[in-house]
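This view holds just a subset of the chains, kept in their places.
Labels run A and B following the written order; every chain starts at residue 1.
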């Protein structure tokens, strides 16, 4: 089941720089783990923003919620979620 | 070069029904042609809306503009465009 998620990241200037670097490192590892599993299917940078647009492929709303709120950078994110589904015109049975 | 495009379609109730069916048919054909060429890489329905979220992969801003404004249903669309680029954390060299 597909969802588009936009994540705007805003780490305050006064936040400890070392801790931020560490959080970003853990975030990257967690992201790649989810990408490999196929749950975080796509990720793109939004040009000019510290933000990404992503496509998730999960079993349920609850699974998506758990994936998102346990991201290391989640406390610094503004998140929007839009449920998607297959488009009837697509030539691909399973466009993910 | 990647762009996310959201298209909200609004065909007025008073628009000729037969003409609408015909336009949707031409639209579908044009869409599938662009999907096959790889320029219209992804398309998803937004749940509950007569709208889609799409990913385009084009050579230039001008090519994207020409693709969009020549869509048969373009006169009935509200279109938003967001330029994207590869995310540095992605494990795929070429996530499209």
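Here are some notes:
Please note the rule applied: a residue touches a chain if its C-beta (ideal position, glycine included) is under 8 Å from a C-beta of that chain, and two chains touch if they have at least 3 such contacts.
Computed from a predicted structure; not experimentally measured.
Counting all copies of the one sequence in the full complex of this file gives 10, of which 2 are shown in place.
As a convention for this text, only the chains that are shown with their structure count from here on.
The centroid of the Cα atoms in subunit A and the matching centroid in subunit B are 22 Å apart.
For subunit A in complex with subunit B, the residues that touch the partner chain are 2, 4, 27-28, 31-32, 35-36, 42-47, 52-53, 55, 82-92, 95.
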